[in-house]
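Some chains have been omitted; the remaining ones sit where they do in the full complex.
As written, the chains take the letters A and B, and residue 1 is the first residue of each chain.
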Amino acid sequence: MFILNTWYIAAWGHEIADKPLARRICDQPVVLFRDLKTKQIAALEDKCCHRAAPLSMGVVVESGLQCGYHGVVHDCAGRCVHIPGQDKIPARAKVRAYPVVEKNEFIWIWMGDPELADESAIVDYPFNDDHRNWPHHRGFYHIKAGYMLMVDNLMDLTHLGYVHGSTIGGNPQTHVEALMDVTKTEDSLKYVRWMLNSVPPPTYLAAVPFKGRVDRWQEFEFSPPSNVLQWSGAVDAGTGARENGNRSGGFSLRIFHGLTPETENTCFYFYAPANGYRPEDEAATAALMDHISEAFMEDKLICEGQQARLDELGDGGLVDIVSDATRVQLRRIIRRMAEAEARQNAARAQEAAPRAAVPQA
Amino acid sequence: MFILNTWYIAAWGHEIADKPLARRICDQPVVLFRDLKTKQIAALEDKCCHRAAPLSMGVVVESGLQCGYHGVVHDCAGRCVHIPGQDKIPARAKVRAYPVVEKNEFIWIWMGDPELADESAIVDYPFNDDHRNWPHHRGFYHIKAGYMLMVDNLMDLTHLGYVHGSTIGGNPQTHVEALMDVTKTEDSLKYVRWMLNSVPPPTYLAAVPFKGRVDRWQEFEFSPPSNVLQWSGAVDAGTGARENGNRSGGFSLRIFHGLTPETENTCFYFYAPANGYRPEDEAATAALMDHISEAFMEDKLICEGQQARLDELGDGGLVDIVSDATRVQLRRIIRRMAEAEARQNAARAQEAAPRAAVPQA
């Protein structure tokens, strides 16, 4: 079961130019395309209302998306607006349209009840638009694991020492012993890990002339159900950054992690590592992307292995450990969202049902 | 469910020389081979009666098809005729044999009740044997779509402008507005599309010195349940060819389209584009094959896309349009054939059943 009444990232905006794009989201085949005139994005069920051909095999025309089989055209709202050889268009000639919003370089899609789609609920990530201060490359992986396993991964960094030993990991013990400042509410979760007075990693040193040891932080904010906003960096040790909140004057990078369910046990991973430490240095931005992509490939592989075992053997008998604390929290948040959606659906179904006949006295 | 009491093309005759050929037809594994002496084709269930090894992994010997595992031999009728190391051959040592006929370069197979197999019911296509006037290459595609989707495709040419825009298509509007002369009976369907007084396409012009505009026809005859005979061409405009039936003196090509169900949602496509306009020109025959194969690849891809959506989402809610008229007809013919076969099977089953005991007075 998917949470449907929420915004997922369907694509990077740049992926959709003059050709339609097919993508399966929440196990539904979707076609995305950009209107020729308005340049706005539309998302439709990827199945022509005429003979079921995938609309993604068609072409974008003035009036909408033209099916590549017999030329039927649907507009951005999914209405059939042209049938070759006939003037009358039946009212039922249409396909489902999904609300979409282009924001911060992402195409956000709402797979649930369109009436509930609230654009203001989309998480803000202005850094993607600030190419001068936060230059970044745009990453995309197909993951053969459910999105929740990837969120688990991001919200428990004790894996760094083991999964990323040869890339971004470093000393396992340091990661296990990092201080965790966790902020949580009913529906949000955020932590800042501090490695105080620690030796700065080579990447950091190469970018910033630290005096010696540093206070290093990793801030991870969970934007339910499937996105994580990361801000990492370091300042000279002993400046009290952990307490006073002043993290400027040192090293800093940001990564947006967006997970989108493709099927129950596969997902898409959109990520964007932004170079906040030498923003004018294009080579540094590219190198950062390479390092991060290599590390995320390691996450992809371990989560895919994990998914394969869970698919076959289930999760019975697994043992939670201390470092699972945030994972347990985030799973609770996701479960609450799913339960709330189920209640809402049930209530609406009851409303829609005909009243029961009242027995006469 | 397949229509079984009918003839399907199992293979091109040239595919079967000295080695057996495995091919799945109507979801049954079949092996085809050519008798060493008579050169006649036989078709057997592709499973040795001894230990179930595929007979198609064996070799053709004097007495029949020798299993490649332990050397058991079955003859063309499926009878076991040799068991290494023993003289006595059990009566039940046999495999199913299917009626086959080689005609017009095709191997036709009857997957249903052998008693009903009537060779005279096989469609005539003498052009395949007339290499001087109708030279052709022999095409074969494996299609990941049910054969009916391919028949649909052939019997509604309004797709030409959309699917084949870059190959044999041309102006969509011309195709949508073509005149349709449809002839239909309970069990047959044929149409001739006329594009009167139209500009001849470059291929036509290169072959025939037309005076100017042409009357162009496309004749498609459906041979149920799964073959289509095409004859296309053009003569100088205004000669009254549509009315008087005289189509000689211009451009002309023929294509036999044979579809054979492999499984419920895959099929084989046998096609043979015959060069009737410059028959002595081998390069023209080869070029025609190339153009047609490229175009049919486009059909293959769109039908495969369509099948994928139908497999997942079903055909509920689809909307018929004007150009579906012949498609609706041909589907009716196929349905009638299937229903007739079901009735026949039920009647035979009843005949075969023991009489109910008559209660004594």
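To be clear about the criterion, a contact is a pair of C-beta atoms (placed from the backbone, for glycine too) under 8 Å apart; a residue touches a chain by one contact, two chains touch by 3 or more.
What you see is a predicted model; the values in this text were computed from it and never measured.
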Assembly copy number, counted for this structure file with 2 shown: 3
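Here, only the chains that are shown with their structure count from here on.
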Inter-chain centre distance, chain A versus chain B - centres from mean C-alpha coordinates, in Å: 48
Interface residues, chain A side, partner chain B - complex: 29, 46-47, 49-54, 57-58, 66-72, 80, 83-86, 90, 92-93
In the complex with chain A, residue positions of chain B that touch it: 152, 156, 158-159, 161-163, 172-173, 176-177, 301-302, 305-306, 308-310, 312-313, 315, 317-323
